[in-house]
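Some notes on the structure that comes next.
What you see is the complex with one protein chain gone and the rest in place.
Think of it as A and B in the order they're written, each chain with its own count starting at 1.
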Amino acid sequence: MLASLWQQLSDSPVPIDSVDLAWAGLAPVMILIGGALLILAVDSLVPRRLRPGSYALATVLLAAGAMVAAVPLWQRVQDAERGPFATAAGAIMVDGFSVFATFVILSAVILAALSFDGWLRREEMDGAEPYVLMLLSASGGVMMASANDLIVMFLGLEILSIAVYVLAAMHLRKITSQEAGVKYFVLGAFSSAFFLYGIALIYGGTGSTNLVRIATYLSATVLGDSGLVLAGLALLLVGFGFKVAAAPFHFWAPDVYQGAPTPSVAWMASGVKVAGFAGLLRVFYLAFSTYRLDWQPVIFVLAVLTMLVGSVLAVVQTDVKRMLAYSSINHAGFILVAVQAATAAGVQAALFYLAAYTFMVAGSFGVIAVVSRKGDIGTSLDDYRGLSRDRPVVAFAFALLLLAQAGVPLTSGFFAKFYVITAAIEAGSSTLAIIAMITAVISSYVYLRIIVAMYGAGDDVPAPRTIPLPAAAGLALVISLTVTMSVGVFPGTLASLAERATPVLIPESDPGAVDPSGVPPGP
Amino acid sequence: MSDFLRDYLTVGIFGLTGVALVGLLLGLGSLLRPTRPQPQKYINYESGVDPVGTGWGQSNVRYYIFALLFVMFDVEAVFIFPFATRVDAYGWFGLIEMGIFIVVLALGLLYAWKKKVLRWV
Partner (left out) sequence: MDDLLLNQFLLLGAVLFCIGVYGVLARRNAVLVLMSIELILNAVNINLIAFGAFWGSITGSVFALFVIAIAAAEVGVGLAIVLLIYRNRRSVDLDDVAEMKG
C-alpha cells in the first residue's frame, strides 16, 4: 500500500505550480512559532517543574535568535543589487519596512518577557503559557508587518489578537483582569469582524487581495467601483483604529490596561501597537496610495481626536496605569500625524516614533510591574508617593522614561516628536503640527504629576516599604533606559535606519525573487 | 422577474400558506373552546407530579470544555479535506506540510491532556 502511495506521490500526474518559498524570508516568523511550540511541548512533557525563569530565558533567546535571523534579511534588502523580495507566492514581502518592524516587535518581546519573569513569580503563576502566547502573538505581529496580501494581514492580526485576549485575562484570581479580558475580547473580535468585512469589500471592488495587485488595479482604473473600495477602506481603518487604540475606537484601552496583568500591558502597548501601525502603513501606503486624497482627511480627524482624548482625559486620572493608557493613546495620535503626511518622511517619522516609543512604554510598564504589590494591585498615584526614598534608582529611571514620553530634549521622545512634526509641516499640515504640540504640553502635565508624586515630600508620604527589584526586570529597565537616552543623544543611527526602511515600501522588480503580485511567471 | 426570484416565490407562497393554516386552526380553537383559567393549569406538565425547580436547568460547566476542544479540532478538517482531494498533485512537499500541521494540532491535544483538561472529574 505504501508503495502505491509512493508511486502516486512520485508520479504527480497534475503538478501544481510549486510554491516558491524563500525560506530565509520566513525565518523570523518560523523561529517564533517553532520556539513557542517547543516551549509548549517541553512544558507538557517534562514531568517536574523547570528552574524558575527558564521559560523567560528561552523566550529572550528565541526573540534574539529571530533578530539574528533578520540581520541577513536587512543586509539583503539594503543591497542595491538584490533588494526587497516577495515570498510564499507573493503573500509575504520582505523589505526594509518589514525587517525594521520585526526588530522593533522582537525588542518588545524581550522587554515584556524580562518583565514577566519576576512578576509571574510574585503572583505564584510561574508557567510557560504567557511566554508561548507572547511568542505566538509576536509571530502574528511580524506577519502583519510583512504581509503583502490581505489574507495574511488578517491571519496575522488574529494570531496577534487572540493570544493577547488570553494574556489580558490571564490573572485567574483578579476579577479586573477577567473584566479586561472580556472587554478586550468583545471589542477586539467586533473590530476584527469589521476589518474582515472591509477586506471582503475591497476584494469585491478590486478582484484581488494582493496589495501590489490592488495598487496596480486601482492605478489602472480611474474611479471604477470606488464605492466598494472606499467603504472597505473605511472598515479597514476601524479595525486598525481599534488595534492601535485611536479615538474614537479607544474606549477599551484604559480599562484593559488597568485590569490586565502589567507585563501583558507592556506587550500590548508596545508590540501590538507597532504591529497595528505597521499593518496600517503597509495597507494604506502600498495598496491605497492612489486614494490618498480620500483617506488623508479621515486620518487627520482621527489624529486630532486621538491626541486630544489621550492628553485631556489623562489629566483627570488617578491610577498610573490608566494615565499611561491615555498617554499611549496620545502617542498613537502622534503616529497618526506622521501617517497623515503620506510622504516618505512621514513613514520614516512613524517608524522612528514606534521604535523609540516601544522602549519608553515597555520600560514604563516594567516599572509599574515592579512597584505594584502581590495581586497586581497598588497602581494608584498614591502608591508612588515616597518611591524616590524607597527605591531611588527605579524612581529615577521611571522619571527619565516619563520625561522621554513627554518629549524632553536629550531623550528619544524629543526626536520622535520632532520628526513627526517636521514631517507634518513638510506635508503642509501645519494645523496638525500645532495641535500636536499643544497636546504634548497638556500630556506632559500628567508625567510631571507622577514625577512629583515620586519625589514629593510632606505629610502624605506613606511609611517606607521594601520594593523587590527582580534581576530580569532590572535588566529590562537598563535596556529601555539605555536605548531611550542614547537615541536621545545620537538620534542619527536610528533615524538613518528608519530612513532606509522607508523607500522600499513599493518594491522595484527583482529578477531573483517571486513576483510580489503573486502571478506565476509565464513560460 | 428573474427565474431565480420566481423559484423563491414558491417558497414564499408555501411559507405564507403554512402561517395562514396554523393561524386559522389556532384562531378557530380559541373561538370554540371554553376559557376558565386556573393557576394549576399553568404549571409545567411533569408526568403528573408537581414540578421541582425551574425549567431553565443549566448544563454542567465541564461539558463546555469538551465542546470547545471538539470545535477546535473539528474545524481544522477544513484544511485537511481540500488537501486530501489533491494529495497526488502536491507530492511530498504537501504530505510533509500536512504532517507538520497535524503534529502541531496533536501538540495542542498533548498540552490539554497533560494539563488534565481531558480527565472526567
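Here, a residue touches a chain if its C-beta (ideal position, glycine included) is under 8 Å from a C-beta of that chain, and two chains touch if they have at least 3 such contacts.
Owing to the predicted nature of the structure, the values given are computational and were not obtained by experimental measurement.
Student: Using the touch definition from the header, name the shown chains in contact with the chain that isn't displayed.
Tutor: A, B
Student: Which of A:Leu45, A:Val68 or A:Val186 sits in contact with the chain that's absent?
Tutor: Counting the whole complex, the residue in contact with the absent chain is A:Val186.
Student: Tell me which residue among A:Gly204, A:Pro392, A:Pro409 or A:Gly428 touches the hidden chain in the full complex.
Tutor: Touches the omitted chain: A:Gly204.
Student: One chain is left out of this view; which of A:Leu196, A:Leu381, A:Val408 or A:Ile425 touches it in the full complex?
Tutor: Once the missing chain is taken into account, the touching residue is A:Leu196.
Student: Among A:Val166, A:Ala275 or A:Val394, which one is in touch with the chain left out?
Tutor: Only one of A:Val166, A:Ala275 or A:Val394 touches the chain omitted from view, namely A:Val166.
Student: Touching the hidden chain in the full complex, which residues of chain B are there? Just list them.
Tutor: Touch with the absent chain occurs at residues 2, 4, 61, 64, 68, 71-72, 74-76, 78-79, 82.
Student: Name every residue on chain A in touch with the hidden partner chain.
Tutor: Residues of chain A in touch with the missing chain: 151, 154-155, 158, 162, 165-166, 169, 172, 175-176, 178-183, 185-186, 189-190, 192-193, 196-197, 199-201, 203-204, 207-209, 254-255, 258-259, 317, 319, 322.
Note that only the chains that are shown with their structure count from here on.
Student: Across the complex, what residues on chain A touch chain B?
Tutor: 8-16, 18-19, 37, 40-41, 43-45
Student: Once bound in the complex, which stretches of chain B touch chain A?
Tutor: Checking each residue of chain B against chain A gives 86-93, 95, 104, 107, 110-111, 113-115.
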